[in-house]
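First the structure, which I've put down as structure tokens, then a few questions once you've had a look.
Missing here: one protein chain of the complex. Every other protein chain is in place.
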Amino acid sequence: MSDPKFEPGAEPALPIPDGDGGTDLDVAVLPSFGFGHRSLMWWGTWGMIAIEGTVFALTIATYFYLRGQGTQWPIAEPPPDLLWGTLNVLVFLASAVPNQAAKRAAERYDLAGARRATLGCAALGMVLLILRVFEFRHLNCRWDTDAYGSVVWTLLGFHTAHLLTDWLDTAVLGVMLCTGPIEGKRYVDVSENAMYWYFVLASWLPIYGVIYWVPRLPPVLSP
Amino acid sequence: MSGLPLAAFLDTPPLGELSQDALRAAGPQAAATLALWWPTLALCSAVLLGILIALGYALATSGRAVRSAPGDLSSLANREPGLVRAVSVGVALSTVALLGLVAASAATDRKLASLDTAGALQVHVIAHQWWWEFEYLDADVTRRFVTANELHLPVGRAVELVLDADDVIHSLWIPNLAGKRDLIPGHTQTLRLRADRAGVYRGQCAEYCGYQHANMALRVVAEEPGAFTAWADRMRAPAAAPATPLAQQGRAIFENGTCAMCHTVSGTPAAAKHAPDLTHLASRRRLAAETLENTHDLLARWISRPNALKPGVYMPDQAYSESDVQALTAYLETLK
Amino acid sequence: MRCPELACLALIVCLAGCERETRHFTADVPGPAYPGPRAQTGTVAGRAENPYARNAYAVNEGKRLFRWYNCNGCHAEGGGGMGVPLMDAEWRYGDRPVDVFTSIHDGRPDGMPAFGGRVTDDQIWRLAAYVRAIEGRVASATAPNRDDSLQEAKPETRRAGQ
Amino acid sequence: MSIHDTRSAELEATWRDPPGLRGVLSAVNHKTIGRRFIVTAFSFFVAAGILAGLMRLQLMHPGNTVLGPDRYAQIFTMHGTTMMFLFAVPVMQAVAVYVVPLMIGARSIAFPRLNAYAFWIYLFGGVMLYGAFLLNVGPDAGWFAYVPLSGPAYSPGKRVDFWAQMITFTELSGLLEAVIQITTIFKLRAPGMTLNRLPLYVWSVLVTNFMILFAMPAVMLSSTALIMDRLVGTHFYNPAEGGDVLLWQHLFWFFGHPEVYFIFVPALGFMSTIIATFSRRQIFGYTAMVVALIATAFLAFGLWVHHMFATNLPELGKSFFTAVSMMIAIPSAVQIFCWLATLKTGRLVMEVPLHFVLAFFFILVVGGLTGVMLAAVPLDLQVHDTYFVVAHFHYVLIGGAVFPLVGAFYYWFPKVTGRMLSGVLGRWHFWLFFAGFNLTFFPMHVLGLLGMPRRVYTYPADPGWGALNLLSTVGDWITGVSFLLFALNVWRALARGMPAGANPWGAPTLEWATSSPPHAANFPRVPLVRGVAPLWLAEPYAGHVRGLADTQREVLATTVLDAAPDHRMIMPTPTIWPFLSAVATTMLFIGSIFTPWAVVWGTVPVAVALVAWFWPTRAETAEHLALEKRP
Partner (left out) sequence: MITLESSLICTCVRAPLRARRAWPAALLLLHALAASAVDAEWPMASGDYANTRYSTLADIDTSNVGTLAEAFAFDTGVERGQEAAPIVVGGTLYLLTAWPNVLYALDLTRPGAAVKWKFEPHPAPRAQGEACCDVVTRGIAYADGTVFMVTLDGQAIAVDAATGAERWRTPLADVAHGETVTMAPLVVKDRMLVGNSGGEMGVRGWLTALDTHTGAVAWRAYSTGPDRDVLINHSRYAPFYPTDRGTDLGVATWPPEAWKRGGGGAWGFVSYDPALDLLYYGTANPGPWNPEQRAGDNKWTSGVFARRPGDGTAAWFYQWSPHDRHDYDGINEMMLLDLDWQGARREVLVHPDRNGYVYVLDRKNGEVLAADPFVTVNTSTGVDLKTGRLQYDPGKDPRAGLTIRNVCPAAPGAKDWQPSAYSPRTGLLYLPHQHLCHDAQTYTTSYIAGTPFLGVTAQMNGMAGTSRGAFTAWDPLARRARWTLPEVFPVWSGALATAGDLVFYGTLDGWFKAVDARSGKPLWQQQTGSGIIGQPMAYRGPDGREYVAIMSGVGGWAGAVSSGCLDRRDGTAALGFVGAMKDLPMPEVKTGVLHVYALP
């Protein structure tokens, strides 16, 4: 039987040549994975980043929409304490170092380096999560106090969810790098994970600004 | 005046006799909208017709083939300038038509906004699940009065309806007079309109507002200024004391029983605000936000088993004795 | 063996869901009859259940009526004021459904007015169901959550077990 | 047996889904998932159609008492919710799951396990909603669930929570599908299928999925805020505590209007595909068509406010949205004119799919024109939230999407099943559907103008709406009969339909190059594409791809723009973990309807399932290593 095949009973459609006449392309020589935009995972990750970035953007838009509803912002509470959030910014920025190291190591197929850097990232992620607990405790509002509290908790909550999932991701990856099995794709995973970590980091900066500094804007800027 | 030849077949009421019809205007707002509607409809019909003709022409003039026929890819090589021209003209015409509609819409918007409201009658409309409260405002606060579900308007005088919602979002729509406006908790809106033609119009809530959304209607009575003034004066008067013993007994039940927990009858101790003001209930044509005719029998049934007639309504069912129902009905019928 | 048990459990869950979600528009729920003026607590009538205790719609209706009939003027969101607090576990006149019903229906000497005859018995049962929710004694799935008003207390769904 | 046949059988074994119950739950082949997706979506369509029939029954006469207000509210909410969230959007993605890899010459969809997970999530979300409905916990606040009616104060119990959680399910599924399909289209096209050789249907899927990516987060946010308001007492929509009820409308329609285009844009792809095939020529104005699709997608984000003209927005803003709402008609006009030009210059094959497509030119155009009317603020204020709007969006959605979809069903049915549907029954189906549809919905325009608001469970006799409503109900029955014929046709075809052959319609695109039903690996030999309509070329392919493993699910990734071969990659094998992850996710979502703590304990099984899903076995890795080649 040839392929594509035709049912004998069906109307003969177009004559589709077997194709053997053309020049075949041998792809066996091609690599079996690729970094960056060559990889499917890179596109998948960017798709997720687009979705989650949109969620963050819309939540921030909601924040400003609610802020525009009244005359006071925060509605009935002091702004969040600066300490823990700012500390988190610093640790986040510091986390770029092991993160970049992980990415570089992965792209060099340096298993030991990738292992070290990934576990370093996971450790810093743990620090961030612990700091996050203090951040929640020093928001000076509850989610059910008023709409300000609701949107601030939601914003910080969404970001924490990303922090947590990416931390989990990094930790699992780190363990996998220690225990195996290892194949080339794992290095792509490490590289993509580093990219996602940058997203979590980059999204924190505007969210930090909104949560901690917008409530401190002088009222003249308030609508 | 009928905008629709179908009207006879459809058995719609004549204009001003409880009509609820966006195609027959009884005021400048609805008329301006109609003035936009008919040309828009004509234009759109023309466009539809044009496309159907083009489709018919295309189907009639194109060739036919069978399933096995080979595809023709010559178009990839040829630019097909005739088609480019035809499609460009079509798109350009559509764009011009749309821009024309945008302009016409904006012009109509402006016309709607330009209703002269100097000396307008102000009515505060509060939408409740599932009835309408109307507070007629007046600079002299003693001349304010409250009524429900029946909105009387003087013909020829602009009216400014100040809209608020008590619970969920509602929408006030009196199609013969004007387009709708939502009543949104936390946001006060206004709707300006004028009735130029005396008559009775039906309006209805147009935003889904819960189980009895369907039965949240209102009656708009547009009347000559003299008649309106007389009506308003009647509305301002407190309820007269009932004369018959039966009605007096009904009043006692009303004031000492459950009724006074929600309803107001002006001039009596009943002054609750959670249900329609009943001071002049008997002067209203219908009950329960236009749900029932205001007849003796229906009123009696409504008093005791409202949920059988309007399931979900907040008025509770009650096990009144027959004599209590008769007494209450007798009392309510004195509230002219 | 397990299957019938699971099925029974599923059925119970479903029935609970059904009762919770039914919209009792009319007073057609056969509630206990009004136990009579100044019913002695501890009598047979006193053991009666509130027919609406598991119905979310009726409890929510109770919450609406709580404001409509100005209960909130004295009892606030449950913290009290002119009236006693209803959020706490202290029940001067008993905490059984019938006690609550009687308090509303007949009033209590230290200031609670009697609403019997001014509020239908059916609505009093709804109010009584809500009063239990104020304290957090209605299942969280059935109790009302925050309403659209200014409020500071935790919503009724989260008062249980405090 | 030729060498090809041997390899074909080997490939079949490699790509086939495993047998048995466990195999059913482990399937990851995009055709299996696509079929299940389509069948599920059509099941929900049938369910929602039955609900529509009940509504028409109730509205047949003024003052009818078949349904009470409570039941009616649940039914119209379920109808709208099902049609929008469980049928229209998913079915478009479902068809894409099946068709797109075939159309672009790929052996697999990207992320096949995620694809399976997305399906299970969708299925579980829909089943949950219907389970709730049958237990009298059906949502009753309308499919757009305006607060405060849907909020904690006015919707007691769990009804709306189930609705909001259904959103979470379907949006999760939809967003994952968007990522999967975008990646598939960008990275898995057969070599040579440059972007300007991409079939218009694939373009429409690509554009749709990008819209989904940026619009669906809005409804996820709004429904999350709603469920938090209802469950943990946040105040997003409580004006007394600084919230705002209109925030819901902004967020919902920021998603909700593009959503109409999620449904409409793929249907435009069906149109282009079917018109091209049955007029035996390439669609006129390929570039203009693509630009029109992209323009539609952009404009779709700029007109959400036209759902809110009756609220208190500033006049200037309304004028802007009027303009955008009208201007979105221009790209549609471009497409319509291009199709007309194609039809005019083509040689038509008058088959059933073309009938459904031609109906578009009446029905969608009517819907589009009434849409233009609705864009004018003054007209909108009269007919907004009336039966005029009901008529409008049914004309748009049924004319613009369901007719093309049913056309596409007739078109691709032979490919999926290998059997032809009956043309005679198909024509009966078409004409009865066309007549029934118009009879049902055309009178609704008039009803709206005559003042009948939507979502009323009953209406009085006085305004004279009875006759038209009766007409409408009769139309609904006719539509119902037409779909019974459709079901009969499908059943007949499955039982003893005529075998279809690889390319029964003589269509030009790659899916017709493989057998019907397609080979498990889609293309035993992946072609090298050299044109936009390869099968109409005298020499369809420039050649074939060699060197992909037969014993592994190896596919070829190509570059985004030029589809140049880039690298080989091995697609994951069937596994039950996506199913188990979906079960765990479902437990989390349903649990969180009842307690916020479910979000905490519910993540544990989800995390476990996901780790198990991604954790490679040593055997697998060894096989991969055998084929590995570092870049």
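A, B, C and D label the chains in the order they appear, each numbered from 1.
Criterion: contacts are C-beta pairs under 8 Å (C-beta built on N, C-alpha and C of every residue); 3 or more make two chains touch, one makes a residue touch a chain.
This one's a predicted model, so the numbers in the text were calculated from it and none came from an experiment.
One chain is not displayed; in the complete assembly it touches the shown chains A, B, C, D. When the full complex is taken into account, the listed residue touching the unshown chain is B:Pro185, out of B:Pro13, B:Gly71 or B:Pro185. Between the chain not shown and the residues B:Lys111, B:Arg236 or B:Arg305, the one that touches is B:Arg236. Interface residues of subunit A facing the missing partner chain: 70-72, 75-76.
Looking at subunit D, the residues touching the absent chain are 239-242.
Although one chain is not displayed, subunit B still touches it through residues 126, 140-142, 144-145, 164-166, 185-186, 188, 236, 238, 260-262, 266-267, 269, 271-274.
Rule of thumb we're sticking to: only the chains that are shown with their structure count from here on.
The greater number of contacting C-beta pairs, out of the two interfaces A-D and A-C, is seen for A-D.
Centre-to-centre spacing of subunit A and subunit C amounts to 47 Å, using the average Cα coordinate of each chain. If you average the CA atoms of subunit C and of subunit D, the two centres end up 45 Å from each other. Along subunit A, residues 11, 13-14, 144 each make contact with two or more other chains.
Touching two or more other chains at once are residues 70, 148, 153, 229, 232-233, 235, 238-241, 244, 504, 506, 535-536 of subunit D.
Looking at the complex, you find that subunit B touches subunit D at residues 4, 6, 9-13, 18-23, 30, 32-33, 36-37, 40-41, 44, 47-48, 51-52, 54-55, 57-59, 61-76, 80, 83-84, 86-87, 90-91, 94-95, 98, 101-102, 104-106, 108-109, 112-113, 167-169, 171, 173, 175, 178-182, 184-187, 189, 202, 204-215, 217, 290, 311-312. Those residues of subunit C that touch subunit D in the shared complex are 14, 17-18, 20-23, 25, 56-57, 59-60, 140-142, 144-151, 154-155, 157-158. Per the touch definition, subunit D reaches subunit A in the complex via residues 2, 4-5, 8, 110-111, 114, 175, 178-180, 182-183, 186-188, 191, 213-214, 216-218, 220-221, 224-225, 228-229, 232-236, 238-239, 241-244, 247, 250-251, 254, 498-504, 506, 512-516, 519, 524-525, 527-528, 535-536, 539-548, 556-557, 559-560, 565-570, 607, 611, 614-618, 620-622, 624-625, 627-631.
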